[in-house]
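Worksheet: one structure, shown below.
All protein chains but one are shown at their positions in the complex.
So, subunit A:
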């Protein structure tokens, strides 16, 4: 981590690696071996990969053969969205519609936009309510308008910005009536809320290593064996022929160890974080009574605190907090340098000014009551100052 004074409250962007993950990863950094090689070194590498696959499968309630290792959440999302779209359309050219929500991560939104522009996909962004939760009635109506034309439905498990949990079981129930595959981006959900692949009924699920205490640059798409995906990366055919590229043995070992621990500790972890989260919200509201909590107040990620501060720019607030060693986010960290109002907040019906006045504090496994106390102390003066600077 950073120095001791840093109050790191941006775990939704990335969270520190857990000790077990560091140990599992570093144990393999000096070993030679390509998991595709036939000799002893290759077999040793292959064994690490397959054991890691089994570990991930065990933790997520899927079969080992359903785990496709990727370079992270973004690649998993791209593979699912484009791979499903193409294979489904190949199966029946009428299947050109993709149903999704207005609050997805850019790793889903941008592939969808690309498919619409280049592949003639008809992408329908279904509305969400004021808390960011999918309007299931709208999904049902969209499906029933012409079920045979739907290539896939993709709905995130939990929103990365405002923390709202989506009604995945209801999505799956509607899709199942018509045999439509469902993908879910569960990058923020794994380790924070119970995620069981088989029980959920989804066909494909994305997760990322560095959001669960594993290394950056590795993740997985869990995808049912029966589901056909059109490959995105062509080459050696390493992962089920849908994802080529030499497998990153140390990263995958670290990833698997992190997933295993995160899932094992999920219930205790969530209870502890929810306690800190509620304390943090209460403390901020004491200091800034007109602060508004965004997202579903109950059905939300345990570590997510997303607040709007009327009359403030989130960017100013972030900078002032950063100067005091408190690290948080104005939303998704992916907008290339130039601050844009969050599409999630806009999708939830907020104005551009409201969207720009927001901050996300996200708690994780290293968060403590001292972190919450630091925010409680700093937020009042920082908001006052940021309001003065907002003209």
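A few comments on the model shown:
Keep in mind that, in the parts below, a residue touches a chain if its C-beta (ideal position, glycine included) is under 8 Å from a C-beta of that chain, and two chains touch if they have at least 3 such contacts; residues count from 1.
The working rule: contacts and distances are computed from a predicted model.
With the options "Cu+-exporting ATPase", "tRNA-specific 2-thiouridylase MnmA", "Sugar ABC transporter permease" or "Na(+)-translocating NADH-quinone reductase subunit B" in hand, the undepicted chain maps to the protein name "tRNA-specific 2-thiouridylase MnmA" (source: UniProt). The hidden chain makes contact, of the residues A:84, A:187, A:202 or A:386, with A:386. From the set A:199, A:282 or A:323, the residue in touch with the chain omitted from the display is A:323, counting the whole complex.
Of the options A:113, A:278, A:315 or A:377, the residue whose C-beta touches the omitted chain is A:315.
Against the chain not shown here, subunit A presents residues 315-316, 318-320, 322-323, 336-339, 385-386, 388-389, 391.
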